[in-house]
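Note that this complex is displayed minus one protein chain, with the remaining chains in position.
Note that the chains are named A and B in the order they appear, and that numbering of residues resets to 1 at the start of each chain.
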């Protein structure tokens, strides 16, 4: 990432060539790269590095496996609107195996996969979509005679990076819902010797996936991930934290049922079972899919179902209220005992004691003088009487 | 000499200048008091007494109730006991004791008006 100035790339031939290849104007291409860099939370200047990498680096070979899934993640990718993301999927990366998008079928496609794996051994990116059945030897999902487990292990062996896209491959997702008849699990339960980046969501936002791939392309490494393998740039915040309805939650304004006054006014959906407070995802900021402004479940008036979160999505009933996750309880909450004011300080007590002492002393002196003055007055009178007598 | 030792001393004017050290010092104290009370009647008790919900009563209550009424009660008790036990030799104490009681209860009564929060 030598170049850190996006402006200097304006006249770069390679950038122009890449833009043409992607059927975008040069400006659109640079804007797209800047958007990816900001989604990743990268610092200023990284957008230029991303643009250079996308324009100049060899497209990484990608093998995309499908197991127990609905192809919704692929659909979500293809339906991305701006820029035409299917171009990017096909041109930014070299998609060498994808069951849905490939025209070829049967032995042809399996042969293509093996060829790509051999040619790019140790360099290709493995993307997994769908859960892996483990029950009864994994017989509930077979492709080309191989079970999902065998296929996954075979492809993962020489992969440079493994990305699990969608909730199914991340932690089991919908197929693992009780009673989980096929014993469906996520990729990281099968592949334990390599790091697996998970992009949960049903489907996840295409930008989260693409940003992860471009990060790999630009820096040669996968982005920073949390304990569950989720990229931190996308999954480090609760939906609740950035939710557009958060102010209503804080003010205690809740929709009580679908279509009631509060619901029409856009109040918080927590009481309807919104799982935002226990679901980590960046939906409030980059929205759901790539369909334009305001289009994400909570924005449309439906509570979040927690699709990215294991144990919440497809597990907890939608009407059940969520458990608020507090990483650290807010410190501005009042403690049980808040000291109010202070008693008399030592200094104040000393001043008071001094005043009291002075008053007592003064009183004593006054009392003493009272007697004296009485005597003095008598003496004075006696004196006067004597003088009169003398006169 | 006077025939009766219990008899009161003949009243006489104190005399002297009205503006002496004592009255000037008291005048300054009274001016401070008026300023404090003005603040109290504009901004409330908290502004001048440092009272709060942790300490709902403070030095004002000490002055009103504890010092004022104790002072007054002591005076009345002394006066009452002199009469009840009919000890004539202590009768000169009665007048200053009652005067102290008057001051005490006036101090407590007037003081508590400023310390009470509503009327």
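The criterion applied here is as follows: contacts are C-beta pairs under 8 Å (C-beta built on N, C-alpha and C of every residue); 3 or more make two chains touch, one makes a residue touch a chain.
Note that in this section contacts and distances are computed from a predicted model.
**Q** Looking only at the UniProt record of the hidden chain, which name from "NADH dehydrogenase", "ABC transporter ATP-binding protein", "Sensor domain-containing protein" or "Hydrogenase 2 operon protein HybA" is the right one?
**A** The chain we cannot see is, by its UniProt record, "Hydrogenase 2 operon protein HybA".
**Q** Quick one: jot down which shown chains the absent chain touches.
**A** A, B
**Q** Which residue from B:35, B:70 or B:116 sits in contact with the chain not drawn here?
**A** Looking across B:35, B:70 or B:116, the contact with the absent chain belongs to B:116.
**Q** Sort through A:256, A:291, A:350 or A:366 and give me the one touching the missing partner chain.
**A** A:256
**Q** Touching residues of chain A against the unshown chain: what are they?
**A** 249-254, 256, 268, 270-271, 273, 277, 317, 319-321, 323-324, 326, 328-330, 332-338, 340
**Q** With the missing chain put back, which residues of chain B would touch it? List them for me.
**A** 3-4, 40-47, 49, 51-53, 56-57, 80, 83-86, 116-119
Operating definition for what follows: only the chains that are shown with their structure count from here on.
**Q** Centroid of chain A to centroid of chain B, CA atoms only: how many Å?
**A** The mean C-alpha positions of chain A and chain B differ by 69 Å.
**Q** Which of the residues in chain A come into contact with chain B in the complex?
**A** Listed in rising order, the residues of chain A that touch chain B are 339-341, 343, 374.
**Q** State the interface residues of chain B toward chain A in the complex, per the touch definition above.
**A** 9, 50-55
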